[in-house]
Each structure stands twice: as C-alpha cells, then as structure tokens.
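I have a structure I would like to understand better, so I am pasting it below and will then ask my questions one at a time.
A single protein chain has been omitted from the complex, and every remaining protein chain is retained in its original position.
On to subunit A.
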Amino acid sequence: MLIIGERINGMFKDIGVAIREHDPKPLQEWAAKQKAGGAHYLDVNTGPNSEDQTVDLPWMVSVLKECTDLPLAIDTTNYDAMEKALEVYGKPGALINSIGCEQEKIDRVFPMAAKYQADVVCLCINKVGIPKSADDRVAMAMEFVANAEAYGLQPDNLFIDPIILPVNVAQEHGVEALETIRQIKMISNPPPKTTVGLSNISQKSPHRSIINRTFAVMAMTAGLDSAICDANDEALVDAIATARLILNQDIYCDSYAKVFRQR
C-alpha cells in the first residue's frame, strides 16, 4: 500500500508560518522526514489561511520538487491553483487531490489530468452529500470510471476514495467503506486504485493511532491501494508493512519493516 504523507499542510502551524513567509525549510524537513518514515507520496496543501492559493501552492510544489524525488499529491479544490501547481511540477506522476462526483468538476479536472499525466483522487461524495450505503458509493465510482474513459484516462489513473467518517460519530459508515473498496476492485480491468483519508476515521477520539492502524489493515484486506496518513506514525507503518506481507504483496524477509521504509 502506498503511503501519502499528510504533514505538509498549512493546517499545521509550522507549515502555515512557512507558507506565509515563503520559507522553504520546514517543507524540506518534512519531505525528508516523511520519506524516511515510509511515505511514497507527499500531500501538499496550503491550508485555509493562504491568501492566494494560485501563488502559494505552486511555490510549495517548486520547493518540494527541488528537494525530493517522491511524487506529490497536490491537495486543493481550487482548480486554478491546481493547474498552476501542475505546470510548475512539470513531470508526470503527480496526484490531483481531489474531486467530488459532480460532472462539472470531472469536466474541469479530468482533461487536466490527461494533459499533465497526473492521477486523480476521486471522492465518493456529491452535492447531496456522503452516501450512506456501499451501493451508492460504488455507483459514483462507476461514474468516475466511465468518465475516465471518455477523457483518455485509464481506470487505474483514478484513486477512488469511499470517504470514511469518524468512528465515534458515524460508526455504521466504516463497514460500508470497506465493502465499497471491495467492490471498486471489481468494476473494471484494470481496476481503479483506491485511497482513503485515513486519519478521518479517528477524528476527535482519544485512541487515534490504534484506530487508524486497525482500519488501515482492514481496508488493505478489502483492496485498499493507498492512504493519506501520518507517515511518521511508526506503529501504523509497521502495521501496513506487516499487512503487505500477509497479503503476499511483498516477499518476506526478517527485516521486512525496515525494507518497506527503504522503498
């Protein structure tokens, strides 16, 4: 499973200050630290306090692309800022994070993904809100896949996110999300990729780390390909590395947890 490191986000105070002052150092430090932790992608988000995302986001991308070889997950719903950031990124393999299941967003973002050879995080959510059942979520996933073809994208260019909600207030959604992931892996060949905003499952609960890693392992069993999460939660990364082994996705060796982080 691919780990999308969540830490370079203006919601965190040090990153927020760095963005305001255009100081590259905290971004570079977190890039290195998350890579060492086991991240495969770095999420990049200006946070809500950015005065102009079309300036701040491309700046963040330019700083990060200089200092890391990890691909970036560019995290915004401001698609003008997204486009500028992709232009600055200038190479294939970025992750557009994200769009909801609304035709105008698909029509805005899928051509951009095709142009910049980027993959897209597609959220199973629309104007009406978050669906209750797995069936309604899978219906949205199918809409994304059908649209992908029309815009020249492959199903596996999509990272479909079933949307997970905090287990303390929306307990019944967890199992629906798992079922959604299972079904998404069957709707096309090649199947779409799947992702989740993992830390969401434990919002406002006092047991965040154990809830996060338990859900991660369960979702991997259902077919989860990636998660936006804390790449420096050692117990989480250990659990992911172990689940990969048991699912026979990596070849066992005694130092497997260490090797997983070196990839």
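The rule is simple: contacts are C-beta pairs under 8 Å (C-beta built on N, C-alpha and C of every residue); 3 or more make two chains touch, one makes a residue touch a chain; residues count from 1.
We adopt the following convention: contacts and distances are computed from a predicted model.
**Q** From the names "NAD(P)H-quinone oxidoreductase subunit 4L", "Putative enoyl-CoA hydratase I", "Pyruvate dehydrogenase E1 component subunit alpha" or "Corrinoid/iron-sulfur protein small subunit", which one matches the UniProt record for the unseen chain?
**A** Its UniProt record gives the name "Corrinoid/iron-sulfur protein small subunit".
**Q** Quick one: say which of A:V169, A:I210 or A:V259 touches the chain that got left out.
**A** Candidates A:V169, A:I210 or A:V259; residue touching the omitted chain: A:V259.
**Q** Which residue numbers on subunit A touch the omitted chain?
**A** 250-255, 258-259, 262-263
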